[in-house]
Structures are given as structure tokens and as C-alpha cells.
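So that we are looking at the same thing, I have put the structure below in C-alpha cells.
Yeah, one chain of the complex is gone here, protein chain that is, but the others are all in their spots.
The block that comes next holds chain A.
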Amino acid sequence: MNWFTRVRNSITSLSKRSTEKDLWVKCPSCQQMVFAQEYEDNSYVCPRCGHHGRIGADERLRQLLDEGFDVLPIPDVKEDPLKFRDTSKYTDRLKKARAKSPHKDAFLVGSGAIEGKPAVVGVQDFGFMGGSMGMAVGTAFCQGAERALTRHCPYIVVTAAGGARMQEGILSLMQMPKATVMTRRLKEAKLPYIVVLTDPTTGGVTASYAMLGDVHIAEPGALIGFAGQRVIQDTIREQLPDGFQRAEYLHKHGMVDMVVHRHDLKDTLATLLDYLAPAKAA
């Protein structure tokens, strides 16, 4: 993109972006001010340093699926099963999260195609309560797998979560075996299950469906791990190594197959599906 198109784009978007502040975003990595439109056009990757910003589920589905995909409704689950309350009520926290989000929980499933190849894509949205895995996330994950089984097509899951939804207590923990029941069914049906690990993927999500893929792709710089860094530091009382729990570090230690730039993600998935997708998909 040259300077002129950038300027032109900024003019067309001026109506949406009323204030000077909205025209610019600060990259959380290099701290430089980036033109908002340029950032958006670059799939929310910093054009200066290549930092991969966090994106919502809708944006991710748009980036990965061909036009005209269906979005599955987020399943209804029992709300606040424990009547949980810390410094505020869980139901209030949910209300707040929903007011800021287009969706009622943190996992969204799109059913469509990737470069013409049938696929179901599930996306975990860090923007909704840190992407935390509770009953809604677990159930939506399972429904995505169910849809892939019905369509007899691959299932791709983009993970992002700070961990389990503590406010659902043990029921959030039970989503780990529950999701694993479905990854096993995909395996038995010989359908590919591909995981895209994005920033951050930690805790019970990593220790279940995020690490059970036939192929693991990670976005550059993504934090991926089981235990939190502070917990590890408190336990071992040593300095953590450079780049610890980052995508490149996991690649080096054999936990992910590849680290792929967001611009190349859809192409990469299409290439993998070319090898793995079943001959006949519905």
C-alpha cells in the first residue's frame, strides 16, 4: 500500500473515526503509533514490528473462511450454575462482558469453506472474559465438532484463553474431558482436526483440545503454555529463559509444527486440507 492510498483510506474512514485519537493505535509491542486503517488493512498485524494483535471471533472467521459462511448460534447452557460470587456476581460479570461483545460467550463457530474446501472453524475470543473456558465454550466447541462430523469435513479451532472460567468451578474443568470426547470422535471418523494457537493460549485449554490437533500452527509471538509464568517463577525462583512459552519457543521444543504469519494462515490451512481433507465432503 502506498502513501496515497493510505491517505485516501483514512479520508473515507474519517466519518467513522470522529476523533484524532481513533485515527491512531499504539502497538503494544513496539509502542509506535500506527494508522488505525493501516493496522486494520494489515489484518491487525503491526506494520512496523510484525506484532500480531488480538482479534475478535468475527474478524477471524472473515479472515479464514470464504465469503458466505454460516455462523452457528452460540448454544444455551445453564447460566451461573454455582451462583458464584467473588467481589462481584458472576452474572454481573457476564452482563458486562456481553455489553462489550457482539456474542454471548467466548467461542464462535463458522461453517463454510477455506479456498473452496469445506471446513468448520471454531474461534475462541480472548475479548470475552479472557476467552475463558466454561460450559458455553466447551459446548460450542463440541457443536463445531458435531457440525464437522455431520458435514464430514475438517475441524479447525483457533484457540485463545487465559484458562478456565473459574466462576463455573469444577464444571469448567469438566470441559477438558468433554472436548476431548469430540476430538476423539473426529479422529475415529478420520477427519482432520487442526489447531491454530493464538495469543494467549494457557491453562486447561492448552492441556486439552489445544494440544490434541493433527497439526499445530501457532501465530508469531503467541504466548502458549500450561502454567502461568508468575506461578512458575514463584515455584522455581529463577529467571525464566528468553522467549519462554512463546510460539517460536514451542516450535523449537517440538510442541507446534509451524509458526505462521497471519497473512499466510488461510493459505497454509488450505495447503494442509489438500493433504488431509477426506475425498468426499458433504
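We adopt the following convention: a residue touches a chain if its C-beta (ideal position, glycine included) is under 8 Å from a C-beta of that chain, and two chains touch if they have at least 3 such contacts; residues count from 1.
Keep this in mind: contacts and distances are computed from a predicted model.
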Handout entry: Absent chain [UniProt protein name; select from "Glutamyl-tRNA(Gln) amidotransferase subunit A", "NADH-quinone oxidoreductase", "ABC transporter permease" or "Acetyl-coenzyme A carboxylase carboxyl transferase subunit alpha"]
Key = "Acetyl-coenzyme A carboxylase carboxyl transferase subunit alpha"
Practice task
Tell me which residue among A:F69, A:F128, A:Y155 or A:Y209 touches the hidden chain in the full complex.
Solution key: A:Y209
Fill in the blank from the handout: Checked against the full complex, the residue among A:L23, A:L72, A:L149 or A:L173 that touches the missing chain is A:L173
Fill in the blank from the handout: Touching the unshown chain, chain A contributes residues 77-78, 81-82, 84-87, 135, 138-139, 142, 163-164, 166-178, 180-181, 183-184, 203-204, 206-212, 225-228, 231-232, 235-236, 238, 240-241, 244-245, 253-255
